[in-house]
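Removed: one protein chain of the complex. Kept in place: all other protein chains.
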Amino acid sequence: MASYVLFTLTIGGIYALLALSLNLVWGMAGMVNLGLAGFFAVGAYASAIATGAGAPVILGWLLAIACGVVAGLVITFATLRLRDDYLAIVTLGFGEVVRLVALNERWLTKGADGISGIPGPFKQALGQTGFPIFYCVLVSVIVGGVWLALRRLDLSPYGRTLKAIREDQELARFAGKPVLRFKFEAFAVAAAIAALAGALYGHFQSYISPDHFQSLITIYIFLAVTAGGVGRPLGAVVGAYAVVVFLEATRFFADVLPGLQPVQLAAVREMLVGAALLVVLLCKPTGLLAERIAPAAPYRKSR
Amino acid sequence: MFSSLLQAIVSGLMTGSLIALPAIGFTTIFAVLRYPSFAIAAYMTIGGFAGIYANQHFGMGIVALLLLAAAVAGLVGLLAEQAVLGPLRPAGALTAAIGSIALNVVLENILRFSFGNDLQGFNLPIHPDMRLGPIRVGSQQLQNLGLAIAVMAAVFLFLRYSRFGRAMRAVADNADLARLKGIDPKIICGVAVALGAALAGVGGALLGMDTSIDPLTGYRVLLSVFAAAVLGGLGSTPGAVLGALAIGVAEEASLLVVPATYRGAIAFFAILAMLTFRPRGLLGERST
Partner (left out) sequence: MTQRTLLPNRREILQLSALACSGLLAARPAAAQSGPVRLGALLPLTGAGGPYGAPMAKVAKAVVDEVNAAGGILGRKIELFVEDDQTNAEAAVRAARKLIDVDKVAAVMGTWSSAVTTAVAPLCWESKTFQTTTSGADSITLLPHQGYLIRTQPNTTLQGQKFGAFAVESGAKKVFFISPQTPFVKTQLDGISAALKKSGGSVGSLVYDDKRPSYRSEVDEILRFEPDAIILGGYTPDTIVMLKDLFRAGYKGSKIAFAYSVNQKLIESVPPEIVEGTFTISPSPAEGSNAYARVAKLAGMSNPDPYTAQMYDQINLVVLALAAGGGEMNGTTIKTSVRTISQGTDRSKVDNATEGLKLLAAKKKIDYDGASGPCDFTDIGDIGDCKFRYEQVKSAKLALLRIA
């Protein structure tokens, strides 16, 4: 049971990083990123391919972050003038394209076979009981670090500007803010975080495949951010852990419902996820934790 | 070489006609309710299952089962809007869109719960293609194309000239102003969703005749349906059909240059290209 809990916490941490990424780009800057799974995949594959070619793990992770930034910039550049709803559809397509490339370019990604044997840092030294504990702590620390950084951002003038852009782009531009630059930066950083999450996942699981990066996980992360509190980093983190716990808890509901076929139980489980998102949206659309808007500096009468 | 291209174009028109009706449905909902509804996938699948049920258990022929598919899907869409998505709309298009994703998951799994994952097929004959010179044309698909164009014309005329249609366009432009003129946006929105979902349902049943029906039927073509609507200009009915045919042709023709495994990416690049160079789409109005 202990290893199950450790595992769930580690996965929760990785989801939390993805949720923080979404929170930055959607909750704060108002850009919908339905292609989260794509950035997740980019990071995972970048690190797996690099370490497979002999690079040390830490280099693999840095490379993953770099690739995430590049991917984020590419997407932002390609979707510069798009409205929100269009951005949603385009990023959804991006996620699908990444999966197709991972699936079909066997020379690079080993295609449908996936990449196995991804080295876990210090795995040999720590052994089978030590490694999960180490990794859980590592991921949690990284989550904490990213969260603190985003929290500061949230409360800073930079964060206020992002939220201004979210609320009304034209007005922000009118107020003299370099909207485009902010959007580029926000998306790039968010993509980097998602890519890091991918790298962490790959080295934790030691195996990745195109199959891992279906759009299902994007839906889970949206649930996490929506439930936890849109626009608030802590909300994203809380939401992510809550979603993972919820996903795992639904397995045990099966014991409560007798007389159903396995397919029906599986359908009920998936239904619960959709229903949970709807309930949150209907009852508490801003999520569990309310958004914090730091007030602007007080007006000084004398200049 | 030329005949390959010509065949690709003809095949593309056939393929495109499969997603034309759902694209009209999607764009109609967007036009009046102002949010992209991912639940269109579920409405398609529901229409497909309704059609199958009618065909297998009551032996209904094509026309009758299509009408039933439209009715069932339209009803589900209406109920979903009243109960779930309607209350979300005031919070913004994005919230409603996310809600529609969640609704899609719920509806898909209700179907899985009720019918399982097995592929279901219609008890209807399949005809070999007709040959016009070196080109082959599917007769069933030609009928689909004709049906799509007929429906497009009907919806277009409805929106443009009928009282209801004008009311829908009024609500689409400005709901508050429309209310001032005595139009009840709630009723209009209900009609719009019912119509959109019904069209998706018919599209799903037709799609099922060409392929098969299982809980994932609508989900598999979701991206293509979006691409068609966006390409043609969100909110434009003729645009949706044009977009669907364009996507179909693009996908079929792409096989001449790109490996078949990347067909799914074509829709994505088509949208991207269109949105970059002409954001309002082929026939869309300038976005406000």
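Observations
In order of appearance the chains are A and B, and numbering begins at 1 in each one.
The rule is short, and it goes like this: a contact is a pair of C-beta atoms (placed from the backbone, for glycine too) under 8 Å apart; a residue touches a chain by one contact, two chains touch by 3 or more.
Fair warning: this is a prediction, and the values are worked out from it, not measured in the lab.
Residue A:Val256 is the one among A:Ala53, A:Ala125 or A:Val256 that touches the chain not shown.
Remark: the omitted chain is touched by one listed residue; of A:Ala19, A:Leu103, A:Ala188 or A:Leu223 this is A:Leu103.
Counting the whole complex, the residues of chain A in touch with the unshown chain are 1-4, 7-8, 11, 100, 103-104, 111-114, 116, 128, 155, 205-214, 216-217, 234, 238, 242, 245-253, 255-256, 261-263, 265-267, 269-270, 288-292, 294-295, 297-298. Seen across the whole complex, the unshown chain contacts chain B at 4, 7-8, 11, 14-15, 18-19, 109, 112, 116-121, 123-129, 136, 138, 207, 210-212, 214-216, 220-221, 251-253, 255-256, 259-264.
Keep in mind that, in the parts below, only the chains that are shown with their structure count from here on.
In whole angstrom, the spacing between the mean C-alpha positions of chain A and chain B is 31.
Chain A makes touch with chain B in their complex at residues 32, 78-79, 81-86, 88-90, 92-94, 96-97, 100, 103-104, 219, 222-223, 226, 261, 263-264, 266-268, 270-271, 273-275, 277-278, 281-282, 285. Considering their complex, residues 35-36, 84, 87-88, 91, 93-95, 97-99, 101-106, 108-110, 112-113, 116-117, 223, 226-227, 230, 234, 259, 261-262, 264-265, 267-268, 271-272, 275-276, 279, 287 of chain B touch chain A.
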